[in-house]
Structures are given as C-alpha cells and as structure tokens.
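Removed: one protein chain of the complex. Kept in place: all other protein chains.
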Amino acid sequence: MKKLLALILALAMILVASSFALAEDLPTITIMFHGSNVTDDTAVLEAVNAYIADKVGAKLEVIWGTWGDFDEKATNALLSGDAGVDMVFTCSWSADEYNTYAKNGYFVKLDDLIAEYGADLVAAIPESLMQAATIDGAEGMGVYAVNGFKDTATQNTWDVNVTLLNELGYTLDDFKAMSFYDFGELFAKAKEVKGDAFYPFLVEPMVLERMVTGSVIITGDSGSTNLLSLYLNQDDVSADGPEGNVLLNKFGTEEYRKFVDKMHEYYEAGYVDPSLAVAETSNDTRTNAQKTGEYLIGTQSYAYGYEYSPDVLGRGIEVAFVPCTEPYVDTTAAQGAMMAISTASEHPVESFKFLALLNSDPTLMTLMNYGVEGIHYTLDDNGLVVFDADARATYSPWTNGVGNVTILPDTADEGAGFREAFKAYYASAKAIPAAGFAFDNSEVANEMAALGTVAAQYALALDAGALDPETTLPDFLAALDAAGMQTYLDAANAQLSAFMAAK
Amino acid sequence: MVMPGAIWLLLIRYLPMLGVVIAFKNYKAQKPNTFWNNLIKSDWVGLKNFQFLSSPATATMIRNTLAYNAVWIALVLVIAVTFAVMMSELKNRFMAKAYQTMMFFPYFLSWVVASYFVLAFLDPTSGMIPSIQKSLGLKPTQFYMTTTWWPLILTLSNLWKNVGYSSVLYLAAITGIDTTLYEAAAVDGATKPQQVWHVTLPGIRPMIVILLIMSVGKIFNADFGLFYNVPQNSGPLYPVTQVIDTYVYNTYANTHNMGMSAAAGLLQSVVGCLCIVATNAIVSRIDSESALF
Partner (left out) sequence: MQKAQRQHAGLNAFGPGAQALFHGVLGLFALLCILPFAFVIVISFTSEDSIRQIGYSFAPLSWSTQAYGYVFALGGALWRSYFNSFLITVVGTLLSVSICVLYSYPLYRKDFRYRGFFNFLSFFTMIFGGGLVPTFVVCKTLLGLSDNYAALIVPLLFSPFNVIVMRTFFQTTVPGELIEAATIDGAGEYRTLLQVVLPVVKPGIATIALLNALAFWNEWFLSLLYITKNMDVIPLQYLLMRMQRNADFLAKNAGMLGADAAKAARNLPSQSLKMALVVFIVVPIACAYPFFQRYVVAGLTVGSVKG
C-alpha cells in the first residue's frame, strides 16, 4: 500500500513537473500592430496569455506600432527576415503592401493552415473578405493574410454644417438637390454672413476629386497621388461605369477639366482656404476647422456610425453626412486591414491559431481591444462597455487594425445593437465589378516613380483650385506624357482586362 | 589605440556595405527567409533599379542640388570665417561669447520647428507678410504656390542654420593659433588687417580646406529637412525645391521599392567619392599638408 502511494505520489510529481516544463516551453509569438496608442499592456497580456495558453499553445508578445513608426518597423522586420516578428499588420495602403509583399515571398500562404485549423475563422468572416484576400502570391493563388472584418466598403460623403446651412436660409433637402457645380450661391451667402476670413468649403482636395468625378482608387497605383481612375456607375455601383472597366489617366478627362475649372473659380472667389492646397499644411488646416465647425461644406470618407462619434458630436454644430453614392466594396476597402504571418517566423502554426482565434473569439478580441474588465472598462446595467478614461488612455489599440470588429460588444457611446447594425450595413454593400483587382506595378516601377513626382507637383494644388487649369493643366498633361503615362496606362489596362476576363 | 574605432567601423559600417548589391538585385524573400540568404539568392537585374533616376525631373533636381550646394558652400565659408575672425578680434570678450552662444542656437532646433517659423511669415491666411500686404490693400503673395522667392528663402534658412556652427569650428581653430605669431607680426609692424591676412587665415587653412573638401564630397546630398519641411512639401514649388534626396524620399513613399533607394544612395556615394578624390587631388597639388589623405 505504501509502495503504491509512493508510486502515485511520484507519478503525480512527474506530471506536475512535466506540466510545469510544458508551460515553460511555450514558444513566444510576436505580433506587430498599426496605429496603436498603448503605453501599458501588462494586465492585458497577462490575461491574454492565460487565455490562449491551451487554445494556441504559445505566449503572445505585442509590438504596438504607431501611425508614425509602423511603416519603418514593419518593412525593416520583413525585409531583414527578422524571426522576432511572427505576425504583422498589412493592407492595401501600408508600406508593407499586401499584394506586393505576398508576391515577393514575405507572407506565409495560409490555405493549408485554414483547412486544418481555420473552421471557426471561416465561419466568422464573410466569404467576400476571404475572396478579397485571395491573390496570386509567391506560392500561387491563395490566401496570404487573415482579412479583418471592419468597415469594408468605401463611401464618400459631403460633411454639411446644418446649423449654418439653416442660418443661410436653406434646408438639408435643398442641399441634397444640389450638385458640386451649384454650391457657389451657398458659399457666396456664407461669405456675406460670416465675413471675409471665413472659408466655407473645407475639403480634402484628392477626396473631393474622386467624389465629383465618381472615380475609384486602384490598389497598387502610385501611393500618395493616384494617377489611374476607374469610374463608378453612380446609380448602381455594382454595374459597369460610364467608361466600362477601363482605366484612364484621371487628369486627362473632360470631367476632370470641368471639375478643376469650377474649383479654381471657388478658390479665386475666396471660398477655399489656401492652406488646403499645400501638402504639409492641408490636413492640419482641415482638422482644425472641422473641430470647431468653422465651415459650411466639407468632405468626409464615411464609416457607419461616424456621426455618433465624439469628434463629430464635439463640434458644437448639427452635422449631416450626405452620401455621394451608396457604399461600395473595392479592393482598397476590402483589403483595408489584414494580418499576415511572416515567412521568417519559426512558429507559423501557433501564429495562425492565434490569428484565427482573434478573429472569431469574442473573449480574446474584446481583451485585445478593450482591455481587462474591471481595469480598462466595466459593463453597465445594459451590458454595454463603459471605459475607464485613465486606464483607456494607457491602452487604446487601433480597433480596426486588430481584427474582426463585429464580434466586439457594444459600447455605451455607440448604444445597444450598434455592432449588429454595423455588420448588416457592410454585409449589404455591393461590390464594384473590378473589386479584387490590384495593379502589379513592378514592370512599370520606373514610370510610376517619374509620374508620381509629376503628379505631386500639380495634382493637390489643382484639385484645391489654387492653380489656373487654363495655363497649368496642359503643362501637367504634357509632363505626364513625357514621364511615360501611356506605358503605365497600357500595363494597367492589360492587367485589368485579364483580371476581368478571368472573373 | 585605433582598435576600438576600427572594430566599430568594420562591424557597423563595413559589414553592412555588402548590402550595396541590393542596388543591382531584385531583392525578394527566399527560402529560408533570412536577410543574407535573400541577398545571395535574389536575381541580378543589372542597372534596372537606376533607371528611375533618368526621368524628365532628373535634370531639374540635379541642377537644384548642385547649384544650391555650390552657392551655399561658398557663402557659408566666407561668412563663417568672417564671423569667426570678427569674434576673435572683439575687445569685449563677454559680448563675443554671447554672440557665439546665440549663433549656435539654430543648431539645436530641427527643420520641422524652423518650418513653423517660416510659416508664421508666409502662411497665406495668417502669415505676417500676406497680412501686411492685405492691410495695405495689396493682393497677398501666395508664397507656397509661387517659385520666385524660394531660392532666397532656402538660402537664408540654410545660412541661419549653418553659419553659427561653422563659425564655432573656425573660432576654435583660431584660438589654437600660437599667439607669439601675432606678437612677431606686430613687432614687424603689421597692421591688424595684415595680421588677419598673414597669420589668422593661414593658421586656420587646414580647417578651411577640410570642411571644404567634405562639403564638396556631399555636393550631391541635400539637407532633406530644409528642402522638405521648410517649403511644406508644396508641389508647385518643386521646380526650385526638388533635390535628389526629396525626390528619392517621395519616390520611396510612392513605390516602397528598396532597390531604387539603394541605387540612388549608391549613386550619390560614388559621385561624392569622385568629387572628394578630385578636390583632394587639387588640394594636395597646392598644399600637400592640408590634404585629407
């Protein structure tokens, strides 16, 4: 009997010891996020690691990339084959651009892992997002990143200061009946009432151009200044546009000429703040004026629920967002926030298990985004999340960059049912015919470099109305031609027609 | 004695130089994905990465880089040496020190901060100059849209930042000159300007030559912050503000192509090398003591 007891005791001890050893042996996986504002993640990571130890079989570490340092940190880690970074945020607009980096072999192809460990993940995110992530990468057609479920459609809106609009004697319905080309009388009145130092038209010039001409961003096009445009069917975004599925030099169209002519007229009349036409001051000027409601009409890329966010409510005016079109799914929006596994990672399986869990498991997603209940937030009587302002200040990841936002609980600010409505809004969004197309610019990289410089010289100032199209637009177009615009267009169109044919 | 420095140089400067081959390669992740493996196995592409430097904008940006640098090297040299001599000759030592301290201040401030200062003068809506123009009933100048004033503004900004710094180096060199030389010159009846000419200037010649050779070596490199932040990266100003460094930066921001920036960096280095060797050869022919190597 004693012997048996001793044996059991010994066995138990071995078991305990080995389970300790097991806990010690958990590999560490590291993920790099974008846009975070996190200074203290101790409590969160402790809770996360306790939660994922069995489910993932690894210990998590996080590199909280910020808006300003992510591009350098991510590209350095990937290009240098750094095994210390297992997972990294990627998308259609970041420096580690999804399509390019997948094609150049930096991201692990996930199809096998999805088949083996990804059932929950596949169930949690829409089929369309999986499709948007399916591209022709280094290992052939496949999924190279887990696509986050967020505001997956693009929608540009007029940002209207209704308070001032009413003061001028107009209703919101009057405004809705107007087009960009009729705004002049509104602006003139606003100038009369508010004085000469007031600039009624507060725009992001490049966004305005897309709103007025109805064009779409092409993923893979020259980054800060787009050159290509595909025109939307503004009545039904899922149908072919007026030009068909053909890419045009956006500065060479008649529509563009008409737009910049009008814009120049508005600018000369003093309706547009000149600081909006200068690259480095444009956004500061706009943000400042928006904050205080010092405008009549602005532009805003819209996400569902934005009108209820503190930065809109805090303007002290009544704001309405008037959409130009219904929301549409294009490549830019559908590849807007993703998570890839680096091919330098030594733990791709654990990394994938973590990503799958993060995107399908509300507990983990809530922990990562909102922090620990009782520390970073509490639940009110209706079960809504109420943040502790101080704790939240030390832990605010960029929610849309962390994963599937539709499985988060509603917050008290958003109100009950917000996430469901959000999900429904984007689930119903229609895709444009060319959705999924990404331009592979590697063959025309030299042309793109030259064209990008030419466009940066003219486009912003023209779009803001600061330059006279009569004299500068012909120079601009000639410079684009000299820099190889036709070669660039031909390459892009060849790829697009091949894509459309395959579809 | 040289070992600590030499080891540092070999590890942190020379070892990474193997990476210059990226300029001739289509750098991509290979299997396994480690940097050195990627470096070795990526395909050679010859001079393809250099082609973006032959765009229509190239002539403008090379002209800007060279012209600004050439003018500024000369201006900074003359002004800084003049200031250093003036400071060394001031009888009021307290004021001399005060001037010197103040002149060094711009060196503490970044170009971003300096650009706000320029903006305060030129801002189209609230800047001082446009405001004055408006109050006089004139049409305010759109400074960030018109190229006319920028060569001047950039030159003044550059002098503001660099003259003090160079003056300090020259002043330190002047204080190192043997005072007995002045005494001897005074005994020989040399006037003060003659002393400056025959004692001070020859005394700081090695410093002048070295700073000169080094600026010439960097003649293809522009001060990025000055050309990017101070004009607020305004597009219409590119004809007079675009330099090689800002072009490469903007291109990288557009394309994220590592091969291209490696190529641009390599080209700048090679040209810089050639310039230095040439200048050094000229200097050593005139005065072998002052030459760099």
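First chain written, first letter: the chains are A and B, and each begins at residue 1.
Everything below uses one rule, namely that contacts are C-beta pairs under 8 Å (C-beta built on N, C-alpha and C of every residue); 3 or more make two chains touch, one makes a residue touch a chain.
These numbers come from a predicted model, not from an experiment.
**Student:** Where the complex has a chain not shown, which of B:78, B:98 or B:281 is the residue touching it?
**Tutor:** B:98
**Student:** Among B:78, B:120 or B:138, single out the residue that touches the unshown chain.
**Tutor:** Touches the omitted chain: B:120.
**Student:** For subunit A, enumerate the residues touching the unshown chain of the complex.
**Tutor:** These residues touch the chain not displayed: 32, 35, 37, 39, 61-63, 66-73, 76, 79-82, 84, 92-93, 151, 154, 204, 206-207, 217, 224, 280, 282-284, 287-292, 294, 300-303, 306, 309-311, 314, 332, 398, 400.
**Student:** Residues of subunit B in contact with the chain that isn't shown?
**Tutor:** Touch set of subunit B with respect to the missing chain: 1-2, 4-6, 8-9, 11-20, 22, 35-36, 39, 83, 86-93, 95-110, 112-114, 116-117, 119-120, 123, 125-128, 160, 163-164, 168-169, 171-173, 175-180, 182-183, 186, 190-193, 195, 203-204, 206-207, 210, 214, 217-218, 253, 258, 261-262, 265, 269, 272-273, 276, 292-293.
In the analysis below, only the chains that are shown with their structure count from here on.
**Student:** Between subunit A and subunit B, tell me the centre distance in angstrom, where each centre is the average of that chain's C-alpha atoms.
**Tutor:** Each chain's C-alpha centroid was found; their separation is 38 Å.
**Student:** What part of subunit A is in contact with subunit B in the complex they form?
**Tutor:** Where subunit A meets subunit B, its residues are 75, 78-81, 83, 95, 97, 100, 104-106, 138, 197, 222-225, 273-275, 277-281, 342-344, 441, 445-446, 448-450, 452-454, 456-461, 466-467, 479, 482-483.
**Student:** Which of the residues in subunit B come into contact with subunit A in the complex?
**Tutor:** It comes out as residues 27-35, 37-38, 48, 51-52, 55-57, 115, 119, 123-125, 142, 144-145, 229, 232-236, 238-239, 242, 247, 250-251, 253-258, 260.
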